[in-house]
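Only a single protein chain was left out; the remaining protein chains are all shown in position.
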Amino acid sequence: MNPGLLPSPLEVLQTFWSRLTQAGLLVDMLMSLQRVLAGLLLGMLAAVPIGFLIGWYKPVRRFIDPLINFFRALPPIALIPLVIVYLGIGELAKIVILFYASFFAAVIVMYEGMMQISPVYIRVARTLGATDLEIFLKVMVPMTVPHMLTALRVALGVGWATLVAAELVAAQRGLGAMIQNASAFFDLRTIYLGIICIGALALLMDVALRKISERLVSWQDKADS
Amino acid sequence: MNPGLLPSPLEVLQTFWSRLTQAGLLVDMLMSLQRVLAGLLLGMLAAVPIGFLIGWYKPVRRFIDPLINFFRALPPIALIPLVIVYLGIGELAKIVILFYASFFAAVIVMYEGMMQISPVYIRVARTLGATDLEIFLKVMVPMTVPHMLTALRVALGVGWATLVAAELVAAQRGLGAMIQNASAFFDLRTIYLGIICIGALALLMDVALRKISERLVSWQDKADS
Amino acid sequence: MQESKERIRFDNVSMQYQTPAGPLEVVRQMSFSVNQGDFISLVGPSGCGKTTLLNMAAGFIRPTSGAVLLDGKPITGPGPDRGVMFQEYGVFPWLTVEQNIAFGLNLKAGGKRSAQAKKEIVDRYLELMGLSSFRKAYPKMLSGGMRQRLALARTYAVHPEFVLMDEPFGALDAQTRSAMHDLLLEVLHAEGKTVLLITHSVEEAVYLSNKVLVISARPSRIQEVVDIPFPYPRQHTLQDTAEFNALRARIHHQVMREYAAQEAQASAGNAN
Amino acid sequence: MQESKERIRFDNVSMQYQTPAGPLEVVRQMSFSVNQGDFISLVGPSGCGKTTLLNMAAGFIRPTSGAVLLDGKPITGPGPDRGVMFQEYGVFPWLTVEQNIAFGLNLKAGGKRSAQAKKEIVDRYLELMGLSSFRKAYPKMLSGGMRQRLALARTYAVHPEFVLMDEPFGALDAQTRSAMHDLLLEVLHAEGKTVLLITHSVEEAVYLSNKVLVISARPSRIQEVVDIPFPYPRQHTLQDTAEFNALRARIHHQVMREYAAQEAQASAGNAN
Partner (left out) sequence: KTDKIKVGYLHTLAVDGQMWLAESQGLWKQQNLEPEFVQFQTGLELFQAMSGGSIDVLSTGAVMSNFPARGQGKVFLINDIEFATAQLWVHPDMGVKTWADLKGKKISTTAGTTAHVFLDTALKAHGIDPKKDIQIVNQRMPDAVTAFISKAVPAVALWVPFNIPVKNKSPGAKMLGDASAYYPKAAIVDGWAARNDFYDKRKDVLERIIRAWVGANDYFVGNPDKALAELQSKRYPNVPLPDLKEQFHAQKMFTSKEWAKRYADGTVTKWLQQVTDFFVDFAHISNSVPASKYFDPSIYLKVVKA
């Protein structure tokens, strides 16, 4: 194999240093982080109630479920033209693509989680007089916190993985934009640097998420041997 | 908004018909279907045991979990250079990209599912003398069937969404290749046709999957009111 | 106890479950009513359909034929007027002990109460159930009997008009159980509640109820309705009287016969 | 029953759980042993630590200090020699009734048996438990008592050397329970098993065991060890004898005192 195609770790490190000091790598990271976070947040905000709706109301499920399964299979790249036409090339356009990706990854996990809630808890809540909304807020939401966290973790990965596509919409800065500019000029070191930065940021976010999630589901009786 | 940028449904239908009869749309669909299925299958085959491993053996988890979270955030597009260099431009290369995408989407769902198995079942199995392998095969696997199906559904969506990227690797046929070729000529009708075909195939697969899954988890006590 | 207003009525109720092996007839044309202030116990062999009947009164399932009426209207769903204590407890694992008890109080249906009033109720039941020192614990840290008591507290805390209970004391030792009996009678005596209790302890049934329904083996019918003539409030010493033990023995005997029938049927394997 | 070989030994065992409110002392310096062929019952107030003790013998948890020994060696984990019947049953929801019973038989540890032999065992227990007509049903279609019987069948089917049971008959009506008693004694009598039973029914404890351990309230110690002098095999008529009832009353009284102590402690709220 041609060794020239894979930059050595040292070369990537050099590139890291020079981009950090001269090319504003931090700005790129920050921009991308902001976008992913915004997309993720909006995606989860939509996925939780919609996951509930389709997990809960059979008629809604029958109607929405196929729609969701159709749209979540569409490549985010395919959205770009639509997004450009309707939303232009600003920040919103990129966030919408990330939103799209995280929403669809999360909603299906949420929905399946809802379906696995033991019916006895819902029954108990009903006999205590809980309304549908109260059952949602006080039973479904806490019971699906573990699933929500799974959904969030899935969405997190998908979000970062979609970043490059999102930043195809005319991003000037950001890790995805950096990778694309670098690929246009076959600058492998920067490409790999960008990839590593994405992986590292995602990893950090995931670690943070797991710390939070351990707190939130401390009530769970987990298997450990 | 400029209406010229969105072909009418009728135009797409015409394109559908002409590509079906003259340009071998069926071949494209079949090629893509094959690739997605192969990637999905391999992805699940790897995700189930690895999800088990990290859900089960704490030391393995500590070591593998960060790796998984790093790699699953990497954009599949970023893999293309590596894949081309090391695996060439054949069918294998495309399937590996789809495998990558489905594996990482599935493994996290699997793993979280494993973590939510009630410990009492594992304890029961142990007192009946089950070995680790037997607990895996006879308790973990059936208990995680619902999660496996969720994982499969998530992976299915992610797989199709990654198809266009996978077929960047010198695909001559396939829906992703069709979309890309059409982009080179700004042939919007074919682009949208391709997108719709992807969504439709994914939807069909999802429906089939749900039918199977209803069978497999008929033992589950589900909430319906 | 005087004759009083009919509240819940099982009117020619039948129930069939759909199973993979075909329909399973569980309840056959059963009729009985529960009056205001009644304490009715259902006893009968395991699997005869007691939980099924309770679920109908609670509003979770509907009879295949016949009707279950509340004040003359068919029951269409669960409601806070009918507090249910489930055989599986259904303690919320994500809430602490005190949050579990307060759950119903914090619902809209629980009405408006000051935080202080709620706290008092919670504290009272924590103490009555012997769970005070576990108020901040999650259910996974409780023993089986403690979980059962927690479920009881949660049901009592909302003061439902009807209390429907499915083997509510099964996981308790004799003494705790006896204390729970006292508490239940106290609560009822003070507030005139109507109770439907499922139990396997004939002694418990006789001690607590004004009426015991002996249910037959599947497909179940009412084998016998035994009126319990002892006046409320009742004392523990009642259990040592000859009348009490005679009644108990009679019902015991009745259930025994039922069991034999169930046995025979199961061995024949004709139900499914 | 003759003095025989010591098998399981609780040697100065203490147990503390870590709770958010600090450590909770559950078992304090408890010692006792279980000999070959013993049938030992543990009775004591709810939450006193009975399940905790059973879990130690099963090998799921280790004492904070002291040791639980099997044939002189510390117990490090669960094994098929010690069959456990859990308070929550743990019936596998994804398996049918017959598959649940056959689960242990199909494991490597279950040894080699022909398909025919396995089927015979399964059929036998299906019948003994009155579940024959539900062999193809999933647990979600069973009543509470049927699930408990299913868990019993699954435990018995693998013929463990030790049977550790946590309130195994709590959800059964009096008659089914009595049949289960007979079955247990039969199985034991035929095969010389060693049993550790947790129960809330003093009657049950006296009827079945050769030794009853009365456990005190938390932090629990052994309050009293009562030897039950009645020879095996035992007959139902035993329960009507004066000796039986005297023993029963004595133990009952003992447990009662324990309960009062537990009560006082809970009210004081000093445990947590």
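Letters are used for the chains, namely A, B, C and D, taken in the order the chains are written, and counting of residues starts over at 1 for each.
One rule holds for everything that comes next: a residue touches a chain if its C-beta (ideal position, glycine included) is under 8 Å from a C-beta of that chain, and two chains touch if they have at least 3 such contacts.
Because the structure is a prediction, the values reported are computed rather than measured.
Enquirer: Of the residues B:Ala46, B:Val60 or B:Ile84, which one touches the chain left out of the display?
Expert: B:Ile84
Enquirer: With respect to the chain omitted from the figure, which of A:Pro81, A:Gly113 or A:Gly199 is a touching residue?
Expert: Here the residue in touch with the unshown chain is A:Pro81.
Enquirer: Out of A:Ile95, A:Leu168, A:Leu203 or A:Val217, which residue would touch the omitted chain in the full complex?
Expert: Selected residue, touching the omitted chain: A:Leu168.
Enquirer: At which residues does chain A meet the chain that is not included here?
Expert: 1-2, 4-5, 80-81, 84-85, 88-89, 168-170, 172, 177, 180-187
Enquirer: Could you list which residues of chain B touch the chain missing from the display?
Expert: Chain B touches the missing chain through residues 1-2, 4-5, 80-81, 84-86, 88-90, 168-170, 172, 180-181, 183-187, 190-191.
We take it that only the chains that are shown with their structure count from here on.
Enquirer: Quick check: how many Å separate the C-alpha centres of chain B and chain C?
Expert: 49
Enquirer: Taking each chain's centre as the mean of its CA atoms, how far is chain C from chain D in angstrom?
Expert: Between these chains, centre-to-centre, one finds 27 Å.
Enquirer: What positions in chain B touch 2 or more of the other chains?
Expert: 220-221, 225
Enquirer: In chain C, which residues are in touch with two or more of the other chains?
Expert: 60, 77, 88
Enquirer: Can you tell me, using the touch rule above, whether these chains form a line, ring, star, complete graph or other shape?
Expert: Topology of the interface graph: a ring, with each chain touching two neighbours.
Enquirer: Which chain pairs here would you call touching?
Expert: A-B, A-C, B-D, C-D
Enquirer: With touch defined as at the start, can you tell me which chain D residues reach chain B in the complex?
Expert: 58, 60, 77-80, 82-84, 86, 88, 90, 92-95, 103-104, 106-110, 138-140, 154, 158, 160
Enquirer: Going by the contact rule set out above, which residues of chain B touch chain A in the complex?
Expert: Chain B residues touching chain A: 1-2, 5-6, 58, 66, 69-78, 81-82, 85-86, 101, 104-105, 108-109, 112-113, 115-119, 122, 146-147, 149-150, 153-154, 156-158, 160-165, 176, 179, 188, 191, 194-195, 198-203, 206-207, 220-225.
Enquirer: Show me the residue ranges of chain B that touch chain D in the complex, using the header's touch definition.
Expert: It comes out as residues 120-121, 123-131, 134, 138-139, 142-143, 145, 217-221.
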